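All protein chains but one are shown in place.
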Amino acid sequence: MKYYDYPKLFVLALPVAIFFVTFFIVPMVQLAIVGASGDSGVSSYFTIVNTPRHFESMLATLLLSIAVTFTALVISTTAGLFLVRNIFPGKEIVLSILTFPLAFPGVVIGFLIIMLAGRQGLIGLVTKALLGEKTVFAYSMLGLFFGYLYFSIPRVILTIMAAAEKLDKSLEEAAKSLGAPPFRIVIDIIIPALKPGLIASGAICFATSMGAFGTAFTLATNIDVLPMTIYTEFTLNANIAGAASLSIVLGLVTWIALFISRSLSGQTIAVSG
Amino acid sequence: MNKKQIFVIQLIFTLLVCSFLIIPVFLSVLAGITQNFFVGIKSGFTLRWVFEVLDLYSGTIYLSLMIAIACLIATLVIGIPAAYVLARIGGRISRFIEETIILPVAVPGLAIALALIIIYGGFRDFRSSWYFILVGHILFTLPFMVRSVLAVLSSTNFKELEEGAASLGASFWTRFFTIVLPNSKPGILAGSLMVFTLSIGEFNLTWMLHTPVTKTLPVGLADSYASMRLEVASAYTLIFFIMIIPLLLGMQILSREKN
Partner (left out) sequence: MQKDTTSIELISCGKTFKDGTRALEKINLNINGGETIVLLGPSGCGKTTLLRIIAGLEEPDEGGKIIFNKENVTDLQIEKRNVGMVFQSYALFPNMNVKENIGYGLKVRKLDKNKIDDRVSEMLEMMHINDLSLRRIDQLSGGQRQRVALARAIAVRPRVLLLDEPLTALDAILRDRLRVEIDSLLRSLGITAIYVTHDQSEAMALGDRIVVMSDGKISQIGTPRDIYYHPQNEFVADFIGTVNRILGSDIKKLDSLEGKELLFRPEDIEIVEKKYSHLTGVVKASFFLGEKTRLIVNYNAGEQLSLEGRYKKEYVIGSEIHLRFNVDSLIILPN
């Protein structure tokens, strides 16, 4: 059956191949070439190291993404494990709330952070009433942190819950029967079993945070995270080569992170924030 | 600490996480229907801002819907056959191609948009039409359609079903349309919802690809966040939520059925 079908399979694969080569492969290759076409040629790929502004931006984005990833992992594992192991009235609603933001675009999430911590935000209102002074952090690094956390938590929770549902309950019971206290069970049984899921969702979280543009666009007019740097290089400074080389570097970083995630979990693709 | 206490602490923690996610949504909905949010809800409720948004931005809503529908059709037409071919050939080649098709999701939208502009920005008519945005959306959503269909195909023994159909005399195309397509339906449905939802909300690519005459809903949103009063921005966001929540609900129902 196989061999007779090859020409027909080829016909079926043709549209996607043409589209993909025309609108992705060729443009990306061109982008890489343009990235090397600046004043300093191929070495412009190292501007990220030797241009202080780019380096700082890269560093800030890395640190932010790492911080978000770890926080999201801790929060989501705690909540995710709780949700898998307990049944209580209203659980369905809680689950819905935790997963809905999955498809919110980054700009909207930025705005939601403004609602929370902006000039007319809830936190400002509460702090003014309590302390007499308005706390506003939506437009700072902290605001970005919360914004990224907002789109990370649902992603991680889903993966953790999926992994936790597959946990072999008898392992835990065996550990208990051998006299292990609860915290030992968490350290010796649960965390190791969740490890692939944790790494996978952590990588997704990290990659999404690195490349997040929408949230940063709404909040970070004054903060140089990498996507914003690329954007300003391109639009304000008309430094197309610089923007191109930075994009390629950023793309490589996120792709590697997601590749790790996929090879560990075999599923999940991230939606950009 | 006894069991009960641990339960309560964990519950409170989970509810706090929930509030972090839901309170801003609630606030934004509230702001969208309040006369003056700065004064508070005592200023009264109104649909004034919603109408103002519809007045100012209805074009972006139509454009987004149109692009989402076109994007859905395109991903169906090229994505389902792609998924089937990948499932049929299998092995390392298939995984390599799959990995390549997923690239547009792994690489930040900004980079892809930049690449598209560098190479096709010179074609003025194309650059200034909504097809330019459509191309970006198809690139970005295609992986979701392909993976969704592929997942269903790999979980059914479709090769044996096809062999069964072939033994009964069905040709390649008959098998494709009477066996493969109907049995991929759950994947096609889930993929379609995902594609449509993502296309409506796509910002990262679209912001770079849009022109003043091709503004989509999220572009309009960003615009209103930067330049409009909070109530208008909130009302606009509210409209976006109203559009997207049924789609999200649909996805949840589908994934629950699967389990």
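By written order: A and B. Residues from 1 in each chain.
Everything that follows uses one rule, which is that a residue touches a chain if its C-beta (ideal position, glycine included) is under 8 Å from a C-beta of that chain, and two chains touch if they have at least 3 such contacts.
It should be emphasised that the depicted structure is a prediction, and the values quoted were computed from it without experimental measurement.
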| item | value |
| --- | --- |
| Omitted-chain contact residue, chosen from B:L54, B:A166 or B:L189 | B:A166 |
| Touching residues on chain B - with respect to the absent chain | 156-157, 160-161, 163-171, 174, 178-179, 182-183, 185 |
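In this text, only the chains that are shown with their structure count from here on.
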| item | value |
| --- | --- |
| Residue ranges of chain A touching chain B (in the complex, touch as defined) | 1, 4-5, 8-9, 12-13, 15-16, 19-20, 23-24, 26-28, 30-31, 34, 75, 78-79, 82-83, 86, 88, 94, 96-108, 110-116, 120-122, 146, 149-150, 153-154, 207, 210-211, 213-214, 217-218, 227, 230-231, 234, 240, 243-244, 247-248, 250-251, 254-255, 258-259, 262, 267, 269-272 |
| Parts of chain B lying in touch with chain A, wherever the complex brings them together | 7, 10-11, 13-15, 17-18, 20-25, 27-28, 31, 37-38, 77-79, 81-82, 84-85, 88-89, 99-112, 114-116, 118-120, 135, 138-139, 142-144, 147, 151, 162-163, 166, 172-173, 176, 197-198, 201-204, 207, 218, 221-222, 225-226, 230, 233-234, 237, 240, 244-245, 247-248, 251-252 |
